[in-house]
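Attaching a single structure in C-alpha cells format; questions to follow.
With one protein chain held back, the other chains of the complex are shown just where they sit.
Entry: chain A
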Amino acid sequence: MTVSPIGREIDRVDGPLKVTGSAPYAADYRPEGLVYAYLVQATVGRGTVRGMDVSRAEAAPGVIAVFTPFHPLPLKSPSGESGENYSALQDTAVRFRGQIIGLVVADTFERARDAAALVSADYTVTPSRTSLADAGPGVPQGLVQKLAPGVSSIDAALASSPVTITTSVSQHAHHHIAMEPHATTAVWVDDQLTVYCGAQSPQRAAATIAARLGVEPAKVRLICRYTGGGFGQRSPVWNEALLCAAAARALRRPVKLVLSREQVFTAIGHRAAVRQTIRLGAEADGRLRALSHDSDGELPAAGGWQMMPGRDTSAVAYRTPNIRIDQRLVTLDTPPTWSMRAPAEAPGMFALETAMDELAVRTGVDPVELRLRNYATEDPVEGHPFSSKYLDECYRVGAERFGWSRRTALPRSQTDGDWLIGMGMASALYPAWRQPASARARFRDDGRVAVASATSDVGTGAFTMLAVVGADELGLPVSSIAAEVGDSALPPGGVGAYGSSVTTSTVPAVQAACRAAVKALVQSAVDNPRSPFAGLAPATVRYRQGRIEANGRSVDFRTLLRTMGVPHVEAVSTSAPDKSASQYKFHCFGAHFCEVRVHRLTGEPRVNRFTSVFDVGRVVNAKAARGQLTGAIIWGIGHALLEADPIEPDGRFAAASMADYLVPVHADTPEIDVHWLDRPDPHISEFGARGLGEIGLVSSAAAIGNAVFNATGIRVHDLPITIDKLL
C-alpha cells in the first residue's frame, strides 16, 4: 500500500543530479563546431555611438566576427511582451550605460573576451536622467480610489481623522542575481533552431525568440531543463540571447554566450527603484478611516516592468472606508527594469507595514491587535470575499510560537550587554493566481510514468511537485514518476514560473492528465487483442496503484504494455479555473515576527530570530515549501539591511558586482521558524493549493524595520538599514 506523499517531506527528485554536477545548464551544452560570443557594452549613460573601431578586435587571434550597430545582426522590433523596448545593434542610440553595442565571436571564450576589450567606441553624450527624486513626480498610471458616501476626497477623509500618520520610504534598485549567470547556446540545424537558455516560461520564450528572429514559431525549440534561478529575471528574453541566436544563424555554426556576473547587473533587468508615501487616517483606537498610497517608480527609457506597489497591497490589506492609490512612473536613463520576486508587493508592503507600525506606536495599540482591529474579510475596494483567509490564525499562532507577549512596546527597553534588543511584526499578503495549464501523463513500458508540463523548475521544486502529485493521483511511489519540464516542445499550455502560479495552476492539470491517462490505459487494455483484458467492457476494468484489474486478474501496467506491444499510453489534459472563481479574491497571507539586536555603540544590526506563519492553502511538499518560504524571508533580510544599488549621475550602478551589492550570507541568517496552516483553499481548485514562492519576501523587511525601531527608537525610512543610520 502506498502512502500519499502529499504534504510530506519529499527530497527534490532532481537533487542528486544537481549536487553531482550532472544536471546540464544552458552553458553546459557543447555542440560540434561551437564558437563563443562576448558582449561589448556602452560606457556612457546616454547618447549616440558616433563610430566604433573594431580593427584591433578583428585582428586579434581566433576572432571570427565582430557585430556592431554599423555591422548589425538583423532582429525584429520587440512586441509588448519583452523586457526591453528596442532590439540591440539596430540603431546607434545609447539608452543606458551597459547597453549592448557589440558582440564579438571567437573560437574560445577567452579570446572573445579579450577581443571585446579591444573594441573602442566614440560617443556623443547627452546628460542622463538618473535621479528618481529629481526627475519625479512621475506620470500617473493606475489610480485606484474608493471613497465612502459623502466623502469628497482622500485628503478630506484624512483631515477628519483623529490620528494621522505620514510615512515616506525609498529604496534603490535591487538585483535578482540568480546563481546561474545568463547563458545561451544556440544551434541551428537547417532552418530549425534549438536554444539552450534558462527561461521561466519555455514556450513563451521560444515564441519571443521566433518572433524577434522573424521565423515561424514551430522552428524554435527552447530547452531549459535545469535553470539556476529565475526570480522574474528569466521571464522575458533579453537582447543578449537574441543576439546569440542571430549570430549562430549568420555564422552558420553554434554560438554560446555566457555573461559575466557583472554584465548581468546591466544587460538584464533589475527591480525598479521606488519612493512611496503612505498616509493613514485612524480613530484613536487605531481603526482605519483612510489610507493613501502614493508611489514614484523608476521606468527606464529602454523599457521595463512597471513598478506599481500599491495595487496588490494597500488596496487589499485592511478594512478601510476610504482608499486612494496613486502609482506614478518616472522615466530615467537606467538599465531596464523587470519584475523581481514579490515585485511590487515587497516594496509596497514595506511601506504600508512600516506606516502601520507607526500607527501602533502613536495609538499605543499592540501591533497585532491593531491589525486585527482592521481585519478585512473581503476585498476593501471591490467587495469580493476572500476565497479562504485565516490570517487571524497566522497572527495568533505566530505570536505564540514567537513569544510576542514578552515584547515591551517602549523602544530601548530591552538590552543584552551592549546590544539593544527589539521585536517587530508585520503581515504579508500575495495574490494567488491560477492560470489555465496543461500537462501530459504517460504510462511507459519501463514501469514508470512520465508526468510532463512545459513549465520551468527555476529551483523551486516543480519537478518534485509533478512527481508528488502524479504519484498521489496514480497510487505509485514518487520514484516511479519521471517528471519533465523545461522544454518548449512539451505539449502546449505549460504555465510560466512567475506570479507564484506554477503549483496552483499545474496541480489540477497533472491530476486531470493522470486520470485521462488511466482512462486511456484501460481503453487500450480492452481494445488491444494481445491484452488479457481484451474485449471487456471498460467499466468492468479498474486501475489501482499501477495495476489493471478485472475478473480476478491483476496485471501491472509495465507487464500489460509489454504484453500488448505498446511502448506507452498517454493523455494530455488542460485544466482551467471555474467560472465561479470570479466571485472571489484569491490571496495568500502570512504573519512575520522577528527579533533583532542593534549594537548600542557601533549600530550593527543583526537578526536574532524569525518566526513566520502562512496561510497558503494545501501544501504539496513540506520540504520544498519550507525552502521557498525560508529563502524568501532571507531575501527580506537583504531587503531590510543590505541590498541597494544606487545609480550615479553618469548612469553607472555604484554596486554592480557581488563584492559591492551585498546579499545576506549564512552569518547574517538566524534560525528561521516557518510554519503554515493546513487549510486547503476550497475555491481555487479541487486540490486547494495556492502558490508560496514569493509571499515569504513580502513584509519580512518591514518586520525587521519595525523590530529595529523597537530596539533603538530609530525609524529608518530609506533602505537599507545600515550601521551609520543607527547611531
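FYI, a residue touches a chain if its C-beta (ideal position, glycine included) is under 8 Å from a C-beta of that chain, and two chains touch if they have at least 3 such contacts; residues count from 1.
Quick note on the criterion: contacts and distances are computed from a predicted model.
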item	value
Identity of the absent chain, which is to be given by its UniProt protein name, from "CO/xanthine dehydrogenase FAD-binding subunit", "Na+/H+ antiporter subunit D", "2-oxoglutarate ferredoxin oxidoreductase subunit alpha" or "Aspartyl/glutamyl-tRNA(Asn/Gln) amidotransferase subunit B"	"CO/xanthine dehydrogenase FAD-binding subunit"
Per the touch definition above, residue among A:E262, A:E378 or A:D527 touching the missing chain	A:E262
Candidate in contact with the missing chain, chosen from A:P202, A:G546, A:G590 or A:P664	A:P664
Residue among A:Q141, A:T164 or A:T722 that touches the chain left out of view	A:T722
Selected from A:A112, A:A290 or A:A655 as touching the chain missing from the view	A:A655
Sites on chain A contacted by the missing partner chain, in the whole complex	117, 260, 262, 601-604, 606, 641-642, 646, 654-655, 659-660, 662, 664-668, 722-724, 727
